[in-house]
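One protein chain omitted, others in place.
This part shows chain A:
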Amino acid sequence: MDPEAARTARESLDLAFQMSNILDTGLDRHTLSVLIALCDLGLNPEALAAVVKELRREPSSSAPVLPPPSFP
């Protein structure tokens, strides 16, 4: 990555992080960057948000019984 692109990326991430703080999403910078990368790759943001929600839930309510996954 050239410095220009890096700078852009960094700034974008900063802005996104600030927005995320305003919205009180509770995401830290690193997680947010991962999520952004995933969105860029084309995943459905609704699905990602669901994942985040589920995995954030109380330990008692998490770890559901799952059938064998079908990985795409």
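The rule is short, and it goes like this: a contact is a pair of C-beta atoms (placed from the backbone, for glycine too) under 8 Å apart; a residue touches a chain by one contact, two chains touch by 3 or more; residues count from 1.
Note that contacts and distances are computed from a predicted model.
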item	value
Protein name (UniProt record) of the chain left out of view, among "Nicastrin", "Gamma-tubulin complex component", "Mitochondrial import inner membrane translocase subunit" or "Acyl carrier protein"	"Gamma-tubulin complex component"
Touching residues (missing chain, whole complex) on chain A	1-2, 4-9, 11-12, 15-28, 30-31, 34-57, 59, 62-64, 66, 68-72
